[in-house]
Every structure is written in C-alpha cells, then in structure tokens.
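Showing chain A:
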Amino acid sequence: MKSSNKKNTPFKAIIMSMFSALIALPVSAQQSADLTNPHADVLSIGGSVTEIVAALDQQHRLKARDTTSSYPPDVINLPDVGYMRSLSPEGVLSVGPSLILAEEGAGPPEALEVIRAADVDFVEVPDALTPEGIMRKIEIIGDALGVPDKADALAAQVETALSTALDDAERPESDKKRVLFVLSTQGGRINASGTGTTADALIRMAGGVNAVTDYEGYKQITDEAVGLAAPDVILMMDRGGDHGAADDELFEIPAIKLTLAAQTRSVVRMDGLLMLGFGPRSAEAVRTLNEALYAPKT
Partner candidate 1 sequence: MSLTANNIRVSYGKREALRGVSLTALPGEVTAIVGPNGSGKSTLLGAITASLPFHGRVGLNGRDIGTLKPWDLAAQRAVLPQASRLAFPFTVVEVVRLGLQSGTAGDRPEVPMQALARVGLAHYANRTFQELSGGEAQRVMLARVLAQVWAPVEHGEPRWLLLDEPVSSLDIGHQLQVMEILRDFARAGGGVVAVMHDLNLTALSADRVAVLAEGQRLAFGAPGEVLTDDILSRAYGCALRVSAPPPETIPYILPHAASAQKEPACV
Partner candidate 2 sequence: MTEIDAVPRDRLSHARTWHWILAGALALACIASLQVGATDVALSTMLAKLAKGEALSQMERVVLFDIRLPRLVMGVLVGAALAVSGAAMQGLFRNPLADPGIVGVGAGAGLGAILAIVLGALLPVWMIDLTGNQLVPFAAFLGGWGSTLLLYRVSTRHGRTSVATMLLAGIALGALAGALSGILVYIADDRQLRDLTFWGLGSLAGASWAKVLSAGPLILLSISAALMLGRGLNGLALGEATAAHIGIDVQRMKSIAILAVAGATGAAVAVSGGIGFIGIVVPHLLRLASGPDHRTLLLNSALLGAILLILADVIARVVIAPAELPIGIVTAVLGAPVFLWILLKRRGLVEL
C-alpha cells in the first residue's frame, strides 16, 4: 500500500516549504533548481498548465493532475483530482501537494480557501488567447517552479516556433478559407464556436476565417445560419472512432449538407487539447490546422 508513504509527505512538505521558503528566497533558482526549490510535490490543474510543466522538464515533480490534463500521455497515470471547476478540498490535500498550479477559473472558491488555509502555495495561471498569453503562462509557471531559465528558453523556443508558424500560415484575405468549428452535433443540433473562443483564435492564427462571427462563445446555431456562414471547411475535435462513418453522418445533417464543406467533404479533426490548450504546442496546432486547411487533399 502506498498509504504509509503518503502519510508523512504532506507534513514533510509543509515543514520543507516553511524551512526552504526562508533560505530559498535570496537563492537563485539557477543553482540546481530541483534540490533547492521547495516545491517537490506539484499538483497541476488545467491541460495547458500540465503541458507547460512537462515542457519545462519538470514532469517528475507532478504528484497529481486534474481531469482536463491529458498531455503528455503518461500524465494519465497520475491521480486525478477531478474537474478543475469542482475540486474537493480534501481530495486535493490528500495528494500532498506543496504547490498548486491552476489555470484561471479553478474552483470552487470555498475549496481554494480551505486549501490555502492548509499552507499550500497556490498559483493561478491566467487564460490565454494570444501568443503573448502563452509566453506569460510559461513565465508564471517557470517562476513558480523555480526554473525561470528553463522557462525563458522554452518561451523563446515557443515564440520562434509560433511566429514562424504564424508567418507561414499568413495568406491574403481573399485566399482564406471559412472555417466552422463544430463543438458537437448532438441529435443533429450543431453547437458551433462564435468569437472570443480559443477555437476562434486558433482558426485565425492558422490563416483561416471563422465562419461564425455573429455571437460570442459556443452556441447552438440554427440550420439556416450554418448556410449563411458558408463554411469551406468544418473543424471538429477528434474523439476517436470511425471517421468515415462519422463524416457520412456529419455531412448528412441537412444544415451542413448544402455547404461547400459538405460538397467537398472537407472536415478537419484535431486533438481537443492540442487545438484549444494554448500551451507550448500551439505552434504545432497552428501548423497542423494550416496544413489541413490548405494542403491539397489526398
């Protein structure tokens, strides 16, 4: 059983954190960050946060994750503290974290209050819809983990990759394809992304045009509005399974049937976290989508 091991870790972690908070303050994280940094036990909440932790080579410090953290694939093996918006305070404390890195919006607030009362450091990472936002996330997480150098390096690397990807994706306005991001087609009702979403941001970054700009957020869209949106391509999250059958079903939906996208059978499926995470893999996401949109179909 792991319980004997679990028993003293929180206690140890607290003592360690108090102890090292005193000495570590002036000490630069440059000096072998992993030894002096107080936070050996990190709970990461939010898919992109976890990705950044892993990209900073700090995955070994992760004790647990939330449900939305699914990349890199082996984090799945970590204990799951549940959905980030409905955390259980005792569940969070039970994994013995000394530092919690949480994407903006984690909660509920009562749970966070109790967690803070237990002397666990809590760092909130703001949401991002822009390349600058991604840099900011990397910087905050790097600081919290005591690896600012690695964070700088990662940020620089991501920035370069992203700006290259963005430059490559850029194309004349008249040439841009209209992309309809479909979140779900439950029961033939299409839930599509308007503006202000990560999907919208990604479409634009990848050199496309969001076909729906009449509303904000994800909403169910009427059949006729789909026609008016006139998408050239439909973008969806990859949920696995038989794509051929799923495509047939998708293009049979009356609203979609009449669009150019259906006539050319243009649908792009991408991993949800890759697409919407806005983390270190955003350059890859932009490039992948761009290629899917504009590379000749085979």
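These made the cut because all candidates are chains of the complex that A comes from, given by their letters.
Points to keep in mind about this one:
Here is the rule we go by: a contact is a pair of C-beta atoms (placed from the backbone, for glycine too) under 8 Å apart; a residue touches a chain by one contact, two chains touch by 3 or more; residues count from 1.
All figures in this text were calculated on a predicted structure; none of them were measured in a lab.
Every option in 1 or 2 belongs to this complex, yet chain A touches just one of them, candidate 2. Contacts from chain A toward candidate 2 in the complex involve residues 3, 6-7, 10-11, 14, 64, 67, 79-83, 85-95, 105, 108-111, 113-114, 117-119, 183, 217-220.
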